[in-house]
Each structure stands twice: as structure tokens, then as C-alpha cells.
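Let me give you the structure first, and then I'll get to my questions.
Missing here: one protein chain of the complex. Every other protein chain is in place.
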Amino acid sequence: MLAAIGAESLDDLFADVPERMRLGRELDLPDGLSEQEVYEDLAALAARNRHADEEVTFVGAGMYDHYVPAVVDTLLSRSEFLTPYTPYQPEVSQGGLQVMFEFQTAISELTGLPVSNASVYEGPSACAAAAYLAKLETRRTRLVASRGLHPHSRAALATHAAGYGMEVVEVPLTGEGATDVEALAAAVDDDTAAVFVQQPNFLGTVEELGELAETGKRSGALLVCAADPLPLGILKPPGEHGADLCVGEGQTLGNRLDFGGPSFGFFAADERFLRRMPGRIAGETRDLDGRRGFVLTLQTREQHIRREKATHNICTAQALNALAGVVYLSWLGKRGLVELGELMLRRTHYAREALGFERINPGPVVREFAVRVPDIDAFVARARAEGINPGYRLGRDYPEYEDGLLVAITERRTKAQIDALAGLAAEVREGVAA
Amino acid sequence: MLAAIGAESLDDLFADVPERMRLGRELDLPDGLSEQEVYEDLAALAARNRHADEEVTFVGAGMYDHYVPAVVDTLLSRSEFLTPYTPYQPEVSQGGLQVMFEFQTAISELTGLPVSNASVYEGPSACAAAAYLAKLETRRTRLVASRGLHPHSRAALATHAAGYGMEVVEVPLTGEGATDVEALAAAVDDDTAAVFVQQPNFLGTVEELGELAETGKRSGALLVCAADPLPLGILKPPGEHGADLCVGEGQTLGNRLDFGGPSFGFFAADERFLRRMPGRIAGETRDLDGRRGFVLTLQTREQHIRREKATHNICTAQALNALAGVVYLSWLGKRGLVELGELMLRRTHYAREALGFERINPGPVVREFAVRVPDIDAFVARARAEGINPGYRLGRDYPEYEDGLLVAITERRTKAQIDALAGLAAEVREGVAA
Amino acid sequence: MSADTLTIFERSREGRRAFTAPADDVPQVPIEELLPAGAIRERPAELPEVSEPELVRHYTTLSSKNFHLDKGFYPLGSCTMKHNPKLHERVAALPGHARLHPLQDPEHAQGALELMHRVQGALGEIAGLPHVSLQPSAGSHGELAGLLLTRAYHEDRGEQRTRVLTPDTAHGTNPATVTMAGYEAVKVGTDSDGGVDLDDLREKAGDDVACLMLTNPNTLGLFDRNIEEIAEIVHDAGATLYYDGANLNAVMGIARPGDMGFDIVHFNLHKTFTQPHGGGGPGAGPIACSDRIAPFLPVPQVVERRGDNGSSDVRYDLDFERPKTIGKLRGFQGNFGVFVRTYAYIRSLGGDGLKDVSQVAVLNANYLKALLAVEGIGEYLPIAFDRTCMHEFVLSGRGAKERLGVKTLDLAKRMLDHGVHPPTVYFPLLVDEALMIEPTETETKERLEHFAGVVREILAEAAEDPEVARSAPHTTPVGRLDEAGAAKRPVVRWRPEAENPGDPERAKDATASGTGAM
Partner (left out) sequence: MSADTLTIFERSREGRRAFTAPADDVPQVPIEELLPAGAIRERPAELPEVSEPELVRHYTTLSSKNFHLDKGFYPLGSCTMKHNPKLHERVAALPGHARLHPLQDPEHAQGALELMHRVQGALGEIAGLPHVSLQPSAGSHGELAGLLLTRAYHEDRGEQRTRVLTPDTAHGTNPATVTMAGYEAVKVGTDSDGGVDLDDLREKAGDDVACLMLTNPNTLGLFDRNIEEIAEIVHDAGATLYYDGANLNAVMGIARPGDMGFDIVHFNLHKTFTQPHGGGGPGAGPIACSDRIAPFLPVPQVVERRGDNGSSDVRYDLDFERPKTIGKLRGFQGNFGVFVRTYAYIRSLGGDGLKDVSQVAVLNANYLKALLAVEGIGEYLPIAFDRTCMHEFVLSGRGAKERLGVKTLDLAKRMLDHGVHPPTVYFPLLVDEALMIEPTETETKERLEHFAGVVREILAEAAEDPEVARSAPHTTPVGRLDEAGAAKRPVVRWRPEAENPGDPERAKDATASGTGAM
């Protein structure tokens, strides 16, 4: 090969690299290993993590221990889905493109908004993307976010806002763990580009979304609802409540926990924002013979065409994870989604009742709720010793709930498991009472 | 649908089933479960098995703890390989058929015999299939089997021979754990259809195959060599030693342990037995336009054509497992097979030396060896307490080796693991010495 | 030779590899010091030398030349090509199953043994025969086990019987098994109703008969209404009645072989109980039997043992102590991975679910039969025996052959162009130009209707221009293949050019043929 190139040695090919910049040594990394050894090394690392089959976990707070059906693995492992790049040549990418189109349809159905893109990175950065759209749309500079928005979403908003040249203002929660509507009304002004709320909110509270939307939009700001898509099977969709945009974390739809990623973010919007959406969008079209086909469409929004005028810089997104999402939703189906939602809803209320701790958000909750636990350190330690991870401690993110525990319920958490946790809770309550 | 059929109810469709034979109740089985629950039930069962990643296992005795590369899983899980039936329509089965052809080529290379079929069930029943071929070929009634042949193979021979109308005669092992050539010479007569030996034999001994073949074939019997295909990478192939047939268990080639199955059996033969082979054989041919293609060939041997005159009754075989075999061999490649064989060989001799127990088969061994362990119960218990399964106890199959332990080595058993076992062995030896 | 049909051996390039050996951590003794010279291989086996990407591409590309169940309709009669729930692959792959050594002591394999025990129990209940051995590796292996049991049973009673009866509709494995089990195969005729000809049976069922092997519903897809009488005749003759369970999918929870009078049953787990067929296996062929046959079952049996001292502790064990056993049919305990899938299936469905399976399988078959009986199809492909069918039915291609000049084989090949798999063809043998159609319960109404539409279209096309079907398929990776040539000059392994000079003559006298394999 060198001869054909007209080079004498491999080194010749790197003649353009200035001598002084060459690494005159080997990279300081451990020696390479055989496949078997790498497998063993990684298996040993993995064994030092306590995963969700090794304990009964009530931890949620943004990612949840749902059952992922085998069809998802089967289909995602197909090389045809796993190994292509973004579908730049639609004629040999109809599989991936149609999946995107179907995904968009499913997200549109869930959110009650007519348009969706084919995925963004994940939940919190999806909020930031919504903020950017609001900025482009309104040219305003303030973002108002409920304290019920996931702490990571609020953090990501703030980080990105520094670039967008925007300020983030927070609206507190009421004593019942819901967004304070009056405070929201006070926070929103003529320079507010977008208002961010979350449904259910970080504490699991079912927000009065209609009221929040009405209030939030009063001065022309966009109402952005972050949502967990799974409970949207039983909750009125944000779009029907008047949300302009609905974004969120898609992990709950057939994706692994994966210590936090990769999963996918979704981004749905009202029709009028179609040409300002971030990321890939698949559209239906025809070929020269009139056959139905799908393409990446509205590409003039995107960085590779529009460059500095693009509506977002996103390029590689989360196509495979979005595929998991649409396969999962198709597996659940129209009825299954409702059944699963109702099961979670009932179990959540049952668990809250059974635990009997003081409630931080006493109103309606789905899939998650927050309570105050007397001597929370001891309770958590006790539960963990029993192989139960009892929930997420709110203290770090919410100093006002220093003794707060956020308890998540999925279809994997059976009544028996809830009862076991309730048994430990009873001990604590009695201990305190005694 | 019933209307189109002209039936009133589902029951109508079963009118032909006499009333008295109908099951007038539900089947007495537990109620059906959701996917998630079935998964959990099976995961709970699986957790009650101690598998080969949960201990350091030196157990072999016919199936071995080899590393199965990820490519095998990837390719076997493709629906295109996983879900078709036997390739009866070659035009839409070229994938499966070409795999069979490649598999046959690989087996032929390993065994040194020109023809191979596309798989039989597994090892021991492959011996029985060889016996049936020998019966059809020679019309004789005696089978002579070395005591070095796997006990399961000897048992399967006996079971099937009862149907074939044949008798099985056993040839003992020498004091060094190899087939006794003189006894073999004495056992073989004019009515002997086939002689069975194994390479390496059940104790791991490398048999003097040339001599056994010469002796065994003296009176016109077929020499059948059972073999573990993996060490054939470094051992002279049975075909070159004069074996007429070579059969064996394919688990070691990229198949799981699976508590004993499914794996595959292979069946290779000298050219002159081609039309007496059992099972499917793929052959190369052309289509009407002269394009290369593959078909199931020589089907007039088979049950679906020849019925009671078939050379065997096998129908469903082990195509998917055979695919694992050829993928694994292609992954290893020409050099890898040798490297792996040499690694096992060296580690086996190292382990035998390191353990220091009295040797049952002191001569050359590959991948496995047998030793006498003083107070074997205590030693095994001790090792298991340390998370080591030290080997297979020979007592049940070989009363003459009541204190015998068969120790298997694969590329997964590192020097460190061998040394750990050797440490325990030293304790026992010292304990006995003391 | 197009790159597309190169074998992996032809893709080999010196020095390439996917595998890297793990660290060689023991002393580097040369192989010559460890093995006698005569035992060492002189030249390495000519395995391919390829990189991982090329390995993956080779087999991925090959795979895409296969039709498969996950692609479309696959009504291969007698093969029960039902959907295999994807969960089954997941649970079979759990390390506790997939990485369990077969010689792990029972103490550390309690999960596996309990699973097998439960499968035994469930199969026994489904068959109505309480004693089960999971050991046989496939249906035909189960048949052989059944006849070896029959032999052992008769011999135990001091009887030497020499003949086994099989109907002329029987699957090829039945007579093939008879011979392998050392019996003479004797054919029994079929009556005008598609059932066993009772007169013929009575005549042949002498005291030299060891067994009647029967499939019920039979390979015509018909339930033999005379089953009671058949059982009586066979038992009166002192013979055993063997049930070929390949068609069990029709009657689960509806009628049990044991209740019909059968003594021994084999199950094709890979048919009735879902296993991805893998292009020709693996499967498993457990057997169930009545009390009188039980003593002879293979070893080991999976047994449940309760604590001696009246304790309720249960543990599972392998029982080798069965003095009258026929012995072992194969290594270890059978195709355990297949049992895991079977277990998952039975556990998912429960008793009523299994009954649903059979009911819908029969419903689907009868619906498709009705769709194919209409004008434009029925006159070309008349039903062989016009009765309510069970899970499958058999049409005759007689009409198409006579009136259109296209044979069943041509129709089958033309179906390939329509993206559906053809039915089983040319079987059962007693039906002229047979098409044996088994849709299974996992197919939708739309799929059945689509298939009927395809058949109609092909027939209409053949009425216009039969040549299209006769030269079909036209859209597959290869066209009709020369099977006769392949058998005449068999090339059954690849060899380097030098060793295996191309035979330019071979392509020339290509005469495409086809078989009714199954």
C-alpha cells in the first residue's frame, strides 16, 4: 500500500506534523488486552456497582426502574438500527427515517402537541433547548422556572442561559409542594421569554397545569412543560392545558438506567414553532415514482445548512434511544399505557398511605411522592441493610426538605415490596412516638 | 372469522373430538403471568444455580468453560438466523445453506476427513449415529468401545444399540489411562462393525491414535474417533491417523454450557460414506443462470424421502449451534486455533505439575488430566468453600478411580487460579504426609 | 464469482485475525516437549483468517439472504412456525442458565432442576400422561426413545414383537425410526375420511405388532374420529400406541393423548412450545408415558425429594437408580436451554392460555381454508379431505397442474416472489401435488387474507402466463437451483482453487428440481 501511495514508511505520512509537536513516546496507557480479558476487567468493575436487580429501589428523581421488554433489546441490537449514521441518504435509510416519523407521532400523541422532533440529548438539556427556542422566538431575556422543575433541569437552564445571555428566575413551591401560582404571576413580565413547569413536578405533585399555563403565558411568554412521558398516559396532555412546548426525559420509555445515560430527550411544540425546532425532523414525502418515503426535513433550520443562523447546534442526537421509546410505546399500546399509568398511580397512593410519614406534597401525586422522615439517616441505613433503597434524599437539592425523602413507584415495585418498606417505616414512627 | 368458516362457535371446530376424550376442565397449571413477572420468576430460578462466573471451575468432562466471543451472540441473535426453519426453499435460504457449507468445510479441516454433515444432536448420540452407519455399511453386529470413550457416549451407544440389534463390548484402559491396544486387538473380530476411541480420551490422555486405528480396523471394522474439536487445532487430525469417521460434541466451539444443551454434534467421514451419512448436508450448485448457490443435497438418504430406508431418522438438528461453531472458528482463525490449543496444553501440564497429586494418566494430556486425591471429599469441600470447583469426580463412572479427580483447563483458567488450587492441594498433601 | 457468494474461506487473507489470545502466563514449554511427535498436527487447519468487521459483515450479509419468521408469513405445514416471544431469548441467556455447567452438583443447580421438574409436570398434565423424560434432543429422537421404551416394555414381559405400524400419512421420521429401532415398518392405509383405515388396521394388528405410531390430528390436519376404536384395536393386540406430538398445537387443553389411550407421547418443544427454529434446530423432543412404560424411562430422571424427617424441605435431584431404564439417549440432561424457553411459554400462558392457543390455531386454519376454497382458488387447489380441519389443512395442486400446467413446486417458488414462505409441499405423500398449510395462532387475520390474495394472484397470473410461475422465483438472491446436479456431483466443502478446479460443465445441464422436504 505504501508503494501505491508513494511513501516509504508510515512515518512519511505524518510529515506535516511539526517535529516539536510529535509525541516522542508511547501514550501512557495500560497495555492492550484480549477480548476475554477486557470482558473480565469490565465484569469486575460492574460487580462493584449495586444495580437495580440487587436491591429493591424506590429511587427515581428523574430516572426510573421500569421493566424494559425483550423486544426492545431484540430490535435495538439489529445492526441495521445499531450501526448506521444519521440518515443522510434517505433512499437507504427508510428504516431509520420511518422510525423517526413514528416516534414523532407517538410523542405528539403523548404531549398533545402537533409537532415533535426526532430526539434531543436528554431531559434537562431539552429544557435548555426550549429556552433557546423561546429566545429566538421572543427575543426576550428572562426565563422563569418553577422550583418544581427537576434540579438538573434548573441547573442546565442556568448553565446554558449564560451563553444565551438570559437570566433565570425561580418561582417557589407552596407549602403543599406545588408551584406557587401567585408567585408565578408576580415573576412573569414583558421580558419573560419562557416559563418552565414540570408535570408531575420533581416531588411527584400533579400540578394544576391549566392554571399555571394561563398565568405563565399572560405576558406573551412561552409555556414550557417538562414532563415524564409515561404518566401522560393518564394525565391530560400539556398541549391540551395550553403548553406551547413540552420537553422531557425519555428514559422511562424503554430505556435502560445506564447510570444516567444515554437515554433521549423529546421536544414537542405547537405547529407555529415547527421551523424553529432544534434537531432532526423526519417528514413524509414521495419518490419520483410516487412511492411513499421519508426524509429528514426542514433542514434549513440546522447547523449543517444554516451554520451560525441555525436554530440549534445539535447534530448527533439519540436516535437509537428514541427507537427504544417508540418500540416500547408500541409494545404497551393504547390500552397498556393507560393500564400501566393507573397501576403506578394506585400503587403510589397506596405506598404513601402505607408509609404513613408526614407528607410534603399531600395533594394528588403520580409515580412519586415526598415525605418527611424522622431520623432519616437511621431510616435509610436500616432500609439499606434490608436490601431496600428507600428513596432519594431531598436535602442536597432542597435544603428546606432536609429530612425529605422522595419515593418512586414503578410497575416493578410490588405491594409486597411496598409493605416491607412500610414495615420499616412503622418501626421508625413507633420509635419516634415511643 | 367464524362466519366465513360457517361455524357458530369455536367449539364447533372441535366437533370431531369425541365427547369422552375432551378434557372437561382447565389444564391444571398455574395462571398465566405478564412478561415482567415471568422474567422475575425465571431470574429467581436462575439465581439458585451457581454458574461458571460465580466460581472458578475446573469441571469439564465433556463440556468446558470457554470464552464465547461477543460476535457469536450478535450473529446468532439475528432473526434471519434465529427464526427460519430448516432451509427447504433454498432460494430464500442461501444464508443458512452457505453457513452449513462453511461449517462442513471447517469440520472437515479439523477432523482431516473430506466430508461432514451440517450437524447432529450432540456428542454421545453422534457416536450412536456412527454405530448405525457402521451397521448399515458392514451389516455386522458388534461394537467395540474403549473405556476411554466418554461414559455418556458409551451409555448412548448401549441404549441405541438395543434398537440397532447390536452388542457393545468394552476395551479397558491401561494402568496409564490409555486404551489398551492388546485388549483392543483381542476384542475386535469379523463381526465387529465399528471400534470407538476418543481423542483426547475421557481422562485427557492423548491416545496413540495411529496404533489404535490400525489395530481396530484389522478385521474390517470402521474406526470411529470421538473428539473434542478444539484440541484438534494442535493434534494430528483423526482422519490422518486412519479414522473412518470422526464425531463429537461441539459445545467447545462457541456454544454455551446451558446445563448441557443445546449444543451440536458433528459427524465427519471418509468420502466413501457420503451417501450413508445421517442428517442434512449442504452442497454447492448453480441456479438456472449459472449463479453459485447452495442446497440441501443427497436428500435421498433422508427420512422425508427414503422413509423406512433412510440412513437415519434425524430431522431437526442443531443448525443454530453449528452456526456458533463456524463463527467461533472463523473468529479464532487459522492461527488463533493453534495459539489457543497451545495455551491450553501448556496450562494443563503446568496445572498437573502444580497440583502434585498422583497421576492416573501420567502420559501426555491436553486440556484435562486425572489424578488421585487423598481424602477427596475433604479436598473438594475445602476448595468449594474457597469458591473453586476443583474438578469432576471420577468415582461414579469409574469405580476403579474412586478417589479420582478430572481437572479441566481452558483459556479462562489463569495461572493465578491454578496456583490457588495448587495451594489447597499442597495443604492436603502436607496433611497426608504429616 | 460474485463477491457476494464468496465463502468465509475465500475471504481469508494471511495474517488477519479477530481473536487475540489472553496472556500466556505459564512457562513457555515448546509443544514438542509436551506431545509425542506423532500426535502433533503437521499443518494448521485451514480456517479463515479474517478481521472482526469482515467476519461480522460476512455473516450479516449471509443472514439477509434468509427468509425468516420475523420477516413474514411462514405457513409451513407440520412445522408450527409460531412466533417465539423475545422474552424467551432473554431468560435463556441469563448467566444462571447459560453459564451453568451440566455437571454442577444438584445442590448448586437447584434452580435448573426445579425448572426441569416443573416442565416435566406441565408436559405430563398437557399430555395426560404423568411420567416425563426431557432427554430426547428432537422429535425424531423422542420417537426413537418411544420405540426403545416399547421394546423394553415388551421384552420385560418376555415378548419379542417385530413390526411397527405407521399410517401412510405418517411423517418420514416415523418409519425411519421404526427401522432404527430394529422393527419392520408396516404401512396402514387411510380411509376416505382421512383417518386410519380401521379394517386395514385390524388386519395388520397381530401379536407381532409392537406399536402403532400415530399423529392426531394427523398430517392431513384431521382429528381421527375413530381414535377410541383405534386405541382399542392396538391395545387388544398387546401393542403400544405412540403419539407423534408434532401436531399437539391443535389440542392443548382440549383433548389429551393420555385420555385418548396413547401410551407414549413425544413433544416437539420447538413446535408447540416455541423455540426459534434456528434454520434447523436446536429443538427438544421430551416424552411422556403411562405407568406401565415409566420404569423404562431414560436416566437420569429429575426428581423431587422431600426432607426425610417429615420436614417440608424440598430439593431436586438427578435419579440414576432406575434398574429397568433403557439408559441414556445422549449426554447430560437434555437441551436445557430449550426447556427454559418452554417453561417461559407455559408460565406466560397458563392453562387457559394454552387452550386459547389451540383454539386460535384451529380457527386460523379453518379461516384460511375457507379463504382458499373460494372460486379462483378452490378449483385449482381443492382441499384433500373436505372436513373441518384442525390446526392445518392439505390442499391438492392437482387442479392447477391439470388446468394451468403449473405444479405445486412452481406455485411455491412463485410465492417466494411475494414475500411469503410457501407451505410444506409434496407431503403427505398420498395427496397429489400436496400443499400443507399451517398458519398458527400467532398470525393475524390480515396476514391470512394477504396470503389468500397472493395465492389468487399467482393462479390468475398462471392462467395468463404459466411461464412466470414455472421459472420462478425471480426476485430472490438466486434463482431456481440445480438440486439434481448437486446430488450427482456433490461438492460438500470448499477447497482452494488448486484442489478443486471449477467444473464449467456443471452449470450447463442445470435442471431445476425441488423436493417436498419437511
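The chains carry the letters A, B and C, assigned in the order they are written, with residues numbered from 1 in each.
As a working rule, a contact is a pair of C-beta atoms (placed from the backbone, for glycine too) under 8 Å apart; a residue touches a chain by one contact, two chains touch by 3 or more.
All values derive from a computational prediction rather than experimental measurement.
Looking at the whole complex, which visible chains does the left-out chain touch?
Hidden chain contacts in the full assembly come out as A, B, C.
Which one, A:C225, A:L337 or A:A370, makes contact with the chain that was left out?
That would be A:L337, which touches the missing chain.
Write down which of B:A44, B:A70, B:V169 or B:A426 is the residue touching the left-out chain.
Spelled out, the listed residue whose C-beta touches the missing chain is B:A70.
Using the document's contact rule, name the residues of subunit C that touch the chain not shown here.
Residues in contact with the chain left out: 3, 13, 16, 51-54, 56-57, 60-61, 64, 70-72, 83, 85-86, 442-444, 446, 450.
What residues on subunit B make contact with the chain left out of this view?
32-37, 69-71, 73-74, 79
By our rule, only the chains that are shown with their structure count from here on.
My parser should flag the chain pair with the most contacts; which pair should that be?
B-C
Rounded to a whole Å, what is the gap between the Cα centroids of subunit A and subunit C?
46
So what's the Cα centroid distance for subunit B and subunit C, whole Å?
For subunit B versus subunit C, the centre distance works out to 20 Å.
Which residues does subunit B have that touch at least 2 chains other than itself?
35, 39, 43, 53, 69, 74, 77-79, 411
Show the residues in subunit C shared as contacts by 2 or more other chains, in ascending order.
Answer for subunit C, listing residues that touch two or more other chains: 19, 21-23, 56, 60, 85, 87, 89-90.
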